[in-house]
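Missing here: one protein chain of the complex. Every other protein chain is in place.
The letters A, B and C name the chains in turn, as written, and every chain counts its residues from 1.
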Amino acid sequence: MTTPPIPGKRKGKWPVAVLGATGAVGQMFVRLLADHPWFELVEVAASERSAGKKYGEATRWLEGAPPPQAVQNRRVIACDPGVVSAPIVFSALDATVAGEVEMAFAKAGKFVLSNAKNFRMEPDVPLVIPEVNGDHLALIECQRQRRGWSGAIVTNANCSATVAALALAPLHQKFGIRQLFLSTMQAVSGAGYPGVPSLDILGNVIPYIADEEPKLEHEMLKLLGTYEDGEVTSAMFKVSAHTNRVPVEHGHTICMTIGFEEKPTPESAIETMRSWQGFPATRGLPTSPEHPLVVTDAPDRPQPKRDVNAGDGMTVTVGRVRRDVVLDLRMVALGHNTVRGAAGGSVLNAELLASNGALDSA
Amino acid sequence: MTTPPIPGKRKGKWPVAVLGATGAVGQMFVRLLADHPWFELVEVAASERSAGKKYGEATRWLEGAPPPQAVQNRRVIACDPGVVSAPIVFSALDATVAGEVEMAFAKAGKFVLSNAKNFRMEPDVPLVIPEVNGDHLALIECQRQRRGWSGAIVTNANCSATVAALALAPLHQKFGIRQLFLSTMQAVSGAGYPGVPSLDILGNVIPYIADEEPKLEHEMLKLLGTYEDGEVTSAMFKVSAHTNRVPVEHGHTICMTIGFEEKPTPESAIETMRSWQGFPATRGLPTSPEHPLVVTDAPDRPQPKRDVNAGDGMTVTVGRVRRDVVLDLRMVALGHNTVRGAAGGSVLNAELLASNGALDSA
Amino acid sequence: MTTPPIPGKRKGKWPVAVLGATGAVGQMFVRLLADHPWFELVEVAASERSAGKKYGEATRWLEGAPPPQAVQNRRVIACDPGVVSAPIVFSALDATVAGEVEMAFAKAGKFVLSNAKNFRMEPDVPLVIPEVNGDHLALIECQRQRRGWSGAIVTNANCSATVAALALAPLHQKFGIRQLFLSTMQAVSGAGYPGVPSLDILGNVIPYIADEEPKLEHEMLKLLGTYEDGEVTSAMFKVSAHTNRVPVEHGHTICMTIGFEEKPTPESAIETMRSWQGFPATRGLPTSPEHPLVVTDAPDRPQPKRDVNAGDGMTVTVGRVRRDVVLDLRMVALGHNTVRGAAGGSVLNAELLASNGALDSA
Partner (left out) sequence: MTTPPIPGKRKGKWPVAVLGATGAVGQMFVRLLADHPWFELVEVAASERSAGKKYGEATRWLEGAPPPQAVQNRRVIACDPGVVSAPIVFSALDATVAGEVEMAFAKAGKFVLSNAKNFRMEPDVPLVIPEVNGDHLALIECQRQRRGWSGAIVTNANCSATVAALALAPLHQKFGIRQLFLSTMQAVSGAGYPGVPSLDILGNVIPYIADEEPKLEHEMLKLLGTYEDGEVTSAMFKVSAHTNRVPVEHGHTICMTIGFEEKPTPESAIETMRSWQGFPATRGLPTSPEHPLVVTDAPDRPQPKRDVNAGDGMTVTVGRVRRDVVLDLRMVALGHNTVRGAAGGSVLNAELLASNGALDSA
């Protein structure tokens, strides 16, 4: 695959920083940005405790090969807009601090690509999965006007909401969802590190994840909403979720039962998902997978162990599309929670901003 | 706890046999019957391959302490009504053979307490969870008349159906279920031994269990149906299920979303489940737990690892009872799939038959 | 089994307290003491953070049924000898605080049954597994004289050292160990709660446990040492250990390769372990298992899942006793790390003290 050239008239890559770089999602950002064709990772920022240390020493690298030596040797700096020079920052900050810090960065003129929940449901903050609702990025203008910021905050969605929304977007666009029941089986990496104690989850299921059900229910409607004249109108269907933690490392599996305005057959639903292209401007972006959505015919897929890395973790796999006796359709979706559902989603958001010129001022 | 005396005028225990005694469920039967106050395990029967061997040698004991030496030394005999002398047999046979074998035993005058799916949905065969629909045992009379059998077949339900039905029975009786969505997370022991290969399930979820969803949907309606004049009329609500396999040893966890004729609040639903007594004749039976149904207030329970052995595996634990935005209620139920959902359920069925005099002729 | 009567002339049970009662080992103490025939759990003490709360609210109960309501309602008090009234305390304190706190209690006249590592290797502090070296309790006298304490500290050993020492004691006593290689596979509960993050151990092995190898090597020699004239002389053989963490909930499995002064055959080693009785005074104590050591003939045992609860967690199971081509014998031992290897071991130590009159002054 040829690497897409840096968009616009820009010479050289955009300098970027990661906030909260030592945690689980922060590490994923560093991995995805270490060799990015458009972005140059110039700074890693984290809490006081890590600031001043070398990144490689401050970080307990959770998986795969460690990052390049140059990145490991970088000094961790503070999450302070006066200290971070990069005009674009990816935030893997914890919700307890993300609110204040991200706002300070946006005020200081930075583009903040946030993985935190704090601003997701603000009416003037884009909550974006590029293929699903890339046009919602236009909210940035209102955000800046309204708040008087020279920078901006763009958020990606909760990991389960992301997986479900990617599977449902084509169906909603064509058939109109009326009712949606979700039951998730979520990987432990969704809880960060150290996250879920092994004594709680080895050989066990925990049928509860704090705050997860409301997030899933609300974000879904904003993601599938429509943008017009500086405003996003949320989708109007009803959503009901059960969220569960299971002993899986990566990959959220979501059982869905769906009622529609217009009744699709399983075959037409499959055809609709398979032929879906998503928001056109996302095609060909560096982190964009060849297929954002794949429908499998195997009777027992998708499975986290076998499908989570489809499209380098950016593809959502759907299977078991079948008729439902109460509503209309049942199906199962699976996606990588820390790639598509977290760091990868934010990077793709930044790429979409870059390709449409929004970062030219950065 | 005092042991309930053998009911009726009977002197001594009833002699019983286990068919398919070497498998996972068979072993559980042997464990439960090894020291039973009313039943004496006099024979263990299994396939040709095992017949003639000592039970202890023919069996790969899957958990806990092995059975008493006397049981281990017993010779395995064939699953043949001409060879088995006991008038009461517990069947842990695989569905591929259970149909013919169980029929032969019933024809030959034996009481067959079956764990297999083959006869469950026959109109004249009781499908029974004692606390839920113990009165359905009256179907035995029709069965004998219609089929000309001197024996009888009584079945227990699919393991997930059992757990769900126990949780739902009090609510259905009081509020009338209209719609039911289920999403299960089922333990590997539900697939028997060797069952699920470790390469398929370690760190994984399989969103498919062959034939499980129809079983769960159909059996639920028969279990919650009503008996009158020699006939069971199934409940009429709609059921829709997702069934999933998770890396848990024992215990099926079931997320449920429920719509009712009369809308209960979460509080009234909890009160209804907590005050439910179930079919009165089951109280005090040897295998009957003090509480067939327990509702926990903990926000993150029930969990298989922590709740599966409640009531020695015979209690179903319900938690997270909460309002639903689409239908009326959401909640999670958990039960032991090889005890309450298999061998323990059959033994309790036999105890109910014993206590109501049905076994007096055996 | 009949309950052994309270020893000596004492009327009524001894009042006891648990220090560090909210943690994983603390909970196990509470479970074992909740219904103890000789000890009455009158106080639960923990850190500042918990003090003042009800025990049931301060504690995230990790497994099984929660403790009796009376215990749950007890107010947590501070780990301060001025606040704790019970003359006997079981310490599940973390090593970071155990040193000072336990010393303060001993100084204040309390009997401290400690599960912490801090005092284990002190020459005047008994490090005891009752069946192995119950006679070492006599060190208490020296301890009191030397330190001027009216109370005393008695320690139990590291969990892996306990399992290994129980298996090796009969062999060392008869054949004299010269060289010992150990390779452990240790359960996550050994690291307490929250302990090992699931992201570190799901589907993984960690070939390192901080400080564990030296503990195992040193404590083993003290445990198998000899008491004479107020002094324990450590055993003199060489020990070398690898310690590993595996995704198992409870039960440490230890592969051992052993060289002896006098060469036993596998048969004579098995016979020696099977006929071993251990320190006579421990037989019949309330927590003493019928068999402290069991040797299995099954080719693939012991296994944590299947053998960890032998003797209610107080029995060590040995298997695969076979000749070694380099040294003399190879074998595998398994024991419950939080029962025999922690709380249960301390309780048994206390029972031995009670039965030999040492607690009469308490």
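One rule holds in what follows: a contact is a pair of C-beta atoms (placed from the backbone, for glycine too) under 8 Å apart; a residue touches a chain by one contact, two chains touch by 3 or more.
The structure presented is a predicted model; accordingly, all values stated were derived computationally and were not measured.
Colleague: Determine which one of C:56, C:99, C:176 or C:203 touches the chain that has been left out.
Modeller: Spelled out, the listed residue whose C-beta touches the missing chain is C:203.
Colleague: Provide the residue numbers of chain C that touch the chain removed from this figure.
Modeller: 179-181, 183, 185, 202-208, 217, 238-240, 242, 244, 246-249, 253, 255, 257, 299-306, 319-320, 324-327, 330, 332
Colleague: Quickly run down the residues of chain A that touch the omitted chain.
Modeller: Considering the whole complex, chain A reaches the absent chain at 62-65, 202-203, 249, 305-306, 309-310.
Colleague: In the complete complex, the non-displayed chain touches which residues of chain B?
Modeller: Considering the whole complex, chain B reaches the absent chain at 24, 62, 188-189, 193-203, 247-249.
In this section, only the chains that are shown with their structure count from here on.
Colleague: Would the interface of chain A with chain C count as same or different, where same needs over half of all numbers used to appear in both copies?
Modeller: Interface between chain A and chain C is built from largely the same residues.
Colleague: Using only the C-alpha atoms, find the rotation that maps chain B onto chain C and quote its angle between 0 and 180 degrees, to the nearest 5.
Modeller: 180
Colleague: Go ahead and note the Å separation of the Cα centroids belonging to chain A and chain B.
Modeller: Comparing mean C-alpha positions, chain B is 43 Å from chain A.
Colleague: Quick one: report the Å distance separating chain B from chain C, using the average Cα coordinate of each chain.
Modeller: 40
Colleague: Can you give the whole-Å distance between the Cα centres of chain A and chain C?
Modeller: Going by mean C-alpha positions, chain A sits 48 Å from chain C.
Colleague: Give the residues of chain C that touch two or more other chains, as numbers and ranges in rising order.
Modeller: 62, 202-203, 249
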